[in-house]
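Down below is the structure, laid out as structure tokens.
Every protein chain except one is present and positioned as in the full complex.
For reference, chains read A, B and C in written order, and residue numbers begin at 1 within each chain.
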Amino acid sequence: MTIQEIENQLVDEFAAFDDWLDKYDLILDMGKSLPPIDPKYKTDQYLISGCQSKVWLFAEYRDGKVYFTADSDAIITKGIVSMLISVLSGQAPDAIQSADLNFIDRIGLKEHLSPTRSNGLASMVKQMKLYAMVFKMKS
Amino acid sequence: MTIQEIENQLVDEFAAFDDWLDKYDLILDMGKSLPPIDPKYKTDQYLISGCQSKVWLFAEYRDGKVYFTADSDAIITKGIVSMLISVLSGQAPDAIQSADLNFIDRIGLKEHLSPTRSNGLASMVKQMKLYAMVFKMKS
Amino acid sequence: MPIDIQKVRADFPILSHTVYKRPLIYFDNAATTQKPLQVIKAISDYYENDNCNIHRGVHYLSMKATEAFEEARKEIREFINAPSTHEVVFTKGASESLNLVAASFGKKFLKPGDEVVTTIMEHHSNFVPWQIICEEKGAVLRVANILADGDLDTRHLYSLISEKTKIIALTHVSNVLGTINPLKEIIAHAHRMGVPVLVDGAQGVAHAKVDVSDLDCDFYCFSGHKMYGPMGIGVLYGKEKWLEELPPYQSGGEMVKDVRIERTTFNELPFKFEAGTPNVEGVTGLRAAVQYLKNIGMEEISLYEDRLLKRAVEGLSSISDMRFYGTAPEKASLVSFLIGDIHPFDAGTIIDKMGIAVRTGHHCAQPLIDHFGIPGTVRASFAFYNTADEIDRLTEAVSRVKRMFA
Partner (left out) sequence: MPIDIQKVRADFPILSHTVYKRPLIYFDNAATTQKPLQVIKAISDYYENDNCNIHRGVHYLSMKATEAFEEARKEIREFINAPSTHEVVFTKGASESLNLVAASFGKKFLKPGDEVVTTIMEHHSNFVPWQIICEEKGAVLRVANILADGDLDTRHLYSLISEKTKIIALTHVSNVLGTINPLKEIIAHAHRMGVPVLVDGAQGVAHAKVDVSDLDCDFYCFSGHKMYGPMGIGVLYGKEKWLEELPPYQSGGEMVKDVRIERTTFNELPFKFEAGTPNVEGVTGLRAAVQYLKNIGMEEISLYEDRLLKRAVEGLSSISDMRFYGTAPEKASLVSFLIGDIHPFDAGTIIDKMGIAVRTGHHCAQPLIDHFGIPGTVRASFAFYNTADEIDRLTEAVSRVKRMFA
């Protein structure tokens, strides 16, 4: 699926819920279903530190595609991370670099990606695009 | 005349005028008529410095009465000084110390004696009362 | 007269707002308080009628603004019972007041080997400035511990005081734990050792009557915005003998007496420490806030807020796995907690979605949070415009969070 298709799917999933708490229930489920990161990457080197929750991010390059794994100490953050990974992992570097990820906004979670938000997610997206750029240059 | 009588006289004089500019004309006249201070007292030692206009003040003690002479580089300040001197000069230390000088307020010139006013007059009154106190102690 | 809560709430327009389609419950009062209409109106009135730069002007508006400014200083002197108005210095906030003392006191009095004593429960604003000046001067910062319930370990504090100690800097009330420190006892002890005491009153001044003369503290610092006044204004109270001795901090404007190319002499107190155009708006708003508080009565406020605290503690304690941080017997009206192992960010995000504003994280008191070895806490801090019903809604919200993350 393309990035856009996965984004649309996510937006649809959230559209089913009206109440904010239900939406967050869904985010929690997504957080719990995030495949675990290899513990050896859960170190300071892979840490993206926000003010309040921590995010660890690792990326690999195989057959022209970038694969991300990640973790966080907060489950909501993990939920958002999980969505970002489902959208961007397994995509080509170019597609990742140009993704505008407006699904977060469409779902109504824009705040979580705001650079003034204290959870490191904005830096995480920056880091994901950086990985994509570096892999592209190397290939 | 007592301090109170002189104060009343001054208040009456000003009551004749309605317009502020006329009142200030009277102050200017008073400023011009202030007897000159002996030039040897127009030195830093006798200077009471406000922010904008300077006041020099000198006092003598004769026969149980305090006599003030003063000068200023601004004529309006001289006018107010002149009034203060006409009220306090030649009075006994006790009377000077207890004078509340509310004529300034009654004339509507209170601002000129406010400690936040930039003309040194508040400090001048303080200084006049200090002279009175010192003379009283010495006698 | 007990607080008429409906009347009080009507004074705070923001309290009738809704967020996420739910009525707003504002429990972030330790971060900043909301403003009554009386304060908002004082600000508009000031700009519509009296706005002017002050002190040196000889014209009408300038005299009026100067008078208003100095009247506000009197009102604030009275509010904290400072001996004299020239011991009341206006700053932009508690942080600036604290930085001012650390910088000026440090410049004048700290030498290599000297010590400054503080506590582990300080807000960064009363910690980092001392850390920096100590490093600059080769002095040592000694940090007093707390007990298990969040009370200051005064025995440890006292053991840190020696002939090397030049000043003690500690908070009146901890913004994380709520702990109210036994200032009178500490100050008396310090003075017997010849050591001055600076008090960070940012969390102290809005919740109970503060009397700096009775406390006998050497400095007391606070912010307008945490006591129902405007942002951008704060106060430094300092004993005259100290303020006279300290060198000026910032320079320019009203704080000089005589500026020559060769050398400058400084104005008298309090102007010596008030560089630049003063914030007349802020001072006017702060005065309105003080009048508002006086009208309600600080005793009534304390009583009312204590009742809110009691209800919150009772309600939240009924939930299992709650971990409370700060349970000292003398405690201001706030609760810091974690819900089992749930990350404070997770809890705060969900509680917010229920319309309740709580703060999460380290609350600018990282040494304290590190001491507990946790990522932060959820903090609900109460004001006299909060209601028992709102407290119950918090308890419900916390239960809901617990269920969601189970």
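FYI, a residue touches a chain if its C-beta (ideal position, glycine included) is under 8 Å from a C-beta of that chain, and two chains touch if they have at least 3 such contacts.
Being a predicted model, the structure only gives us computed values, none of them experimental.
Visitor: Using the document's definition of touch, tell me which of C:T171, C:Q203, C:S333 or C:T360 contacts the absent chain.
Guide: Answer from the full complex: C:T360 touches the omitted chain.
Visitor: Touch as defined at the start, partner being the missing chain; which of C:S251, C:Q291, C:T327 or C:S399 qualifies?
Guide: C:S251
Visitor: Check each of C:K35, C:H172 or C:H207 against the chain that is not shown and name the one that touches it.
Guide: Spelled out, the listed residue whose C-beta touches the missing chain is C:K35.
Visitor: Which of these touches the unseen chain: A:E13, A:D73 or A:E111?
Guide: Answering carefully, the residue with contact to the hidden chain is A:E111.
Visitor: If the hidden chain were put back, which residues of chain C would touch it?
Guide: 13-14, 17, 19-20, 24, 26, 28, 31-32, 34-35, 39-40, 43-44, 47-53, 56-62, 92-96, 98-99, 120, 123-129, 131-132, 141, 143, 223, 225, 230-233, 248, 250-254, 256, 258-261, 263-264, 275-282, 345, 348-349, 351-352, 356-361, 364, 366-367, 370
Visitor: Spell out the interface residues on chain A facing the chain that's missing from view.
Guide: The missing chain touches chain A at positions 51-52, 111, 114, 116-119.
Visitor: Can you name the residues of chain B that touch the chain not displayed here?
Guide: 20-21, 24-25, 28, 51-54, 73-77, 118-119
To be clear about the criterion, only the chains that are shown with their structure count from here on.
Visitor: Between the chains shown, work out who touches whom and classify the graph as line, ring, star, complete or other.
Guide: Graph shape, chains as nodes and touching pairs as edges: a line.
Visitor: Out of every possible chain pairing, name the one holding the most C-beta contact pairs.
Guide: Top-ranked chain pair by contacting C-beta pairs: A-C.
Visitor: Report the inter-chain centroid distance for chain B and chain C in whole angstrom, where each centroid is the mean of the CA atoms.
Guide: About 46 Å separates the centre of chain B from that of chain C.
Visitor: Roughly how many whole angstrom separate the Cα centroids of chain A and chain B?
Guide: 79
Visitor: In whole angstrom, what separates the CA-based centres of chain A and chain C?
Guide: About 39 Å separates the centre of chain A from that of chain C.
Visitor: Which positions in chain B are in touch with at least two other chains?
Guide: none
Visitor: Counting only residues that touch at least 2 other chains, which ones in chain C make the list?
Guide: none
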